[in-house]
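Every protein chain of the complex appears in place save one, which is left out.
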Amino acid sequence: MNNAISYTDPSIFCYAILAVALPLFAALINFCLPVKSKAAGWISTLAILVGCVLSAMVFAAVWNQQPQHVQTLWFTIGTTKVFAGILLNNLSVMMLLLVSLIALPVHIYSTAYMKHDDRYSRYFTYLSFFCFSMLGLVVVDSLVLFYAFWELVGFSSYLLIGFWFTKDKAVQANKKAFIMNRIGDIGLLSAIIIIFAKFHTFDIATLFINDNLVFKSVIHDGLWISASGQIPAVWQYVACIGVFMAVAAKSAQFPLHTWLPDAMEGPTSVSALIHAATMVAAGVFLLGRVYPLFTDSELTILGVIGCFTAFMAATIALTQNDLKRVLAYSTISQLGYMILAMGVGAYGSSLFHLATHAFFKCLLFLVAGVVIHEMQHIKEENNLDIDPQNIQYMGGLRKKLPVTFIAAVVGSLALIGIPLTSGYLSKDGILIQAFEWSEGRSAWLKLIPAGALFTSWLTAFYVSRLIVKVFFGEFRLLKKHPEIKLHISDGGWQYRVPLILLAICSLFPLFSLNPFFYEKAWLFESLKPAEFMARENIYHTIIPIGVNILSVFVMYAAYAIYVKRNTFSFPQTGFLYRLSYNQWYLDKIYRKAIVKPILGLGKTCFWFDRNVIDGLIHLIERSSRMVAALTAWSDKHIVDGFLHLMAALVQSIGNFARKFQNGKVQYYLYSMLLIVLILFVLKILI
Amino acid sequence: MNLLTLLIFIPVLFALVIVLLPSSQRGSFKYITLLATLLQLGISIYIYLNFKTGAASAGINHEDQFQFVQKLPWIGLNLGSMGKLQIDYFVGIDGISVTLLVMSALVMVVATLASWEIKSNLKGFFLLFLLLDMAVMGVFCALDFFLFYLFYELMLLPLYFLIGMWGGVRREYAAIKFFLYTLFGSVFMLLVMVGLYLSVNDPATGSHTFNIIQMMNPANYTSGSVFSAAAHQTILGMPARTVGFVVLFIAFAIKVPIVPLHTWLPDAHVEAPTPVSIILAGVLLKIGGYGIIRICLGIFPEIASSGAFWLGLIGVVSILYGACNALAQRDLKRLIAYSSVSHMGFVLLGIASQTAEGVSGAVMQMVSHGFLSSMLFFLVGVVYNRVHDRDIYHFRGLGTQMPQYTAFVMVAFFASLGLPGFSAFVAEAFTLAGTFKSPTVNGLLPYWMAICGSVGILLGAAYFLWTLQRMFFGKVSLKGGEVWKIALTDVSIREKLALIPMAAAALALGLMPSLVFGKINDSVLALIQFLQAK
Partner (left out) sequence: MITLTDFLLVGALLFCTGIYMIVSKRNSIQVLIGIELMLNAAILNLVAFGKYDKLNNGGQVFALFAIVLAAATTAVALAIILNVYRRYKTIDPDEIKNLRD
């Protein structure tokens, strides 16, 4: 099964395996430490630091080279051999490096952020475990292992969302997250099973890369045909739906996105790493892995959903007041862009956006963490009853938190996609390719690029609103409670270094020497599809200019509205406002339309079990008891009665006979005579 | 001395010791029992390690391929014109049984450790316990139908008393329900067994035989006999072999249990004391699955194929129905009981698929469920012992109160709901894979069954996570207030000793499924081949 390896340097695999396994070891060590041990943080950080270096070495060795693949027999089931191994190609080494690169600043940040927590070492156990799962996910070569790590990622996210498990909201959020992810997992499992039944292998390299079995299969005449046999074509669609469900659950796409905003109940550093940068990108990564599975029309559907999600999440982000929620919805929206890009065939751009987004969104979350941390500090110091995440109370923090402010501005400019940032490069790539793709397609598909364009202006608005409300104007909490004392600052180096590091990574130089042309980015160039269109049409010029000019206007508008007017917010009326503020009522709909009926079904089943099935059993029991009673009665009265009757009969016959035996001679004679006479009479008569 | 015989009868030896000891020594009974089960575990591991694999030792329908065989003539009556009554003491194992043996032995050890909570009538309890232990081991090893039946019925008696005497409030109800359900199945099984006996001739001796392996060979059936495939006999207008299959299937299906023959299970579990719950869930249910593979599929392969759709359907219904029921429970033990119904549905589904993946997955699921359900019931017992309550709504925030306990619960719950890395994931995933492969390989099951089965995994997550959230997370709030707070101490060393091997076993099987698959693979392949050849 080892195939297509042009050159093999075994040390590459050792490095990759080590990079994956180190966080696991760290997690195991931390698990054994006492819960408050401060050593845990450094153990985890060290593990991820070494892992990061190793990842970089692996990246350097494999990037733009032949895919590297090594595997070993894991187990045999029937005649199927299941292999375990690692597959290193451009996609996986990029993710490997990206994840460890993002995880490193988050770890450093966490050592300070979680400093006062009672279960400090647990936190790092979970965090390291997450890193292990995520790194494992990106390098494994078999769909079974992929699924395994896919779920472990969800599991570690469950642990981290519910890290403060005494908070009811947190545990409800982690339950919701896990169950929604489970829906996706079921889809992925079904897809894997279908692929296995069809191609008899779990090997990603064989399926999608080297032999590309999936790509070579065709749908013809209602059947899905390849060299390994055929099954009804409908199962190809089911497999795609399954993969889509998995993507939608993990990457928070409509309709399975509602867990992500709730997941913000976890520690902010966790949100930064897991629910912004890495885990949620796993869905996009999965799409990248199984891309050949999708047919053209299925990709279109994917694009539509991505576009819709991007738009919907952006509209919701407009009105949210919770700092982390805004960022969460913006994450959903950006993930929508990535899915959209996959759908329109902009494979390279999608992954490029994944990489850039990871940096700037992680940065924004860490910024949010600092802000929330300081607000919490104020709250505790002054015994206020406020929500430290509510942006209504913030304002004017740029003077108090200068480093944080600069990082926030860099991050948000990247998120909006202003030139000189990485976000500009990747997002404009997506927009341009979406417009190119819609050329020559039916008119309503033009809505996809149009929607994406519109969403990017919405993004500009809500991001500006956020930044303006948090950092500009005056401190609204102070206005409300003038007596409070403020002792806030950017915090120690564990806060500053990650912020600065990530802010630098959010600018263009990391990705391209040319700050304006996305197709010159080295990352994109290596991932782009072979038939990529060169810069030849008008979109390449018009779109970046149009988007950015309007974005700047929008940003100014936001600044004008929120700083100049400096009111708490817009008038909160109108249907559209409520729709946005209540997150399109999806949570309520789900609760009413899905959760309740399922619980009802459970109750009905139990009722059925108790009353119908058990009722039947009891009925059988009762009826057999009745039969028994009946037989007992008949035994007593009929069977015994017959016996008694016989006895009585015999007795009466005897009694009758003994009357002739009364000892009186005359009587005997008399009877004799009588009998003789009767005989005579009979003789005569007959 | 044959190892299997030793394995089966060790409990009896120790039971004799307990009988002879005076009641004043009652404190030692549990240690004696523990010694017996540990010895058994040691032997079973030795057997496992020395179990030969390879196509030449696949077993199934080749008597010479079974291992650790002991065959002694037992009852041999000359009945004159009716021939010779031939009943052998015939034990042996192949790949299907060996993993189940090890699993059962480990579960027995844990059940013994859980028996520490038993306070009354210790002599009776441990005697019955050891008797049950013997019967269970015997069932997995017996290759003579009569012997099998004997052990099979022998399990019933101790269980009835164990539930009926040491159980909860409604123990009599539960015990009788359990007893009648199982008896209902096994009585008809007896009839079929006799019918098979009269139909099958041992080619070596020429007399009728109870040998299960001989029963698998169609050539051994006398022409015109009831169960001869060529004779097309009917019983009540239905083909005799179909009737035979259905009757045996029902007998085993009650044990599995399948919907709608499952309602004894929640009651029995809820009322049974913890060690008995552990044995019930860990071992007894597996006997149903094992019986279906060894006997129903082995003796009536062609009916198993033609009825595969219905088997699969029952499996799917059990998965979904059990899971839905579990969603509605507020008694923790009942919830786990229903989850057992759901998980055992996978076993049936896998068996019905008759693919290598499906059957291997089914056996894996049996082993895995053996460990996990024992662990779950043990964990319920921990809380129940301390406060005599297991209503989910009466607890909250146990995570703060009993952190180690909660960690074990989380391991058990997540392993049960199929988290990769634990055995249940491998088992369920491959069961479903086999099910989905079935239409293309042998055309027995429709495609949709696998998809429906996977929904069960989702529901599993729902009820386990709900329980975790409701009972273990949040702020501490207990119905019993301070009294409970004092009573609810974290897990003791004995409890850890019982829980850790289970968790470790589930983890080991999840990481290295070859521990099971390696041993069963040849047997499963032989079984599939046998089923295809019919």
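The letters A and B name the chains in turn, as written, and every chain counts its residues from 1.
The rule is simple: a residue touches a chain if its C-beta (ideal position, glycine included) is under 8 Å from a C-beta of that chain, and two chains touch if they have at least 3 such contacts.
Since we're looking at a predicted model, the values are computed, not measured.
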Exercise. So which of the visible chains would the left-out chain be touching?
Worked result: A
Exercise. Of A:His116, A:Lys399, A:Lys664 or A:Lys683, which residue touches the hidden chain?
Worked result: A:Lys664
Exercise. What residues on chain A make contact with the chain left out of this view?
Worked result: 658, 661-666, 668-670, 673
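What we mean here is this: only the chains that are shown with their structure count from here on.
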For this session: Within their complex, state which residues of chain A touch chain B.
Result: 74-80, 144, 147-149, 151-152, 155, 162, 165-168, 171-172, 174-175, 178-179, 182-183, 185-186, 189-190, 192-194, 196-197, 229, 231-232, 235, 238, 598-599, 601-606, 609, 613-614, 616-617, 621
Problem set entry | Contact set on chain B toward chain A in their complex | 177, 180, 259-260, 262-263, 266, 321, 324-329, 355-357, 360-361, 397, 399-400, 414, 419-421, 425, 429-430, 432-433, 436-437, 439-440, 447, 450-451, 454-455, 457-459, 461-462, 465-466, 468-469, 472-475, 512-514, 517-518, 521, 524-525, 528
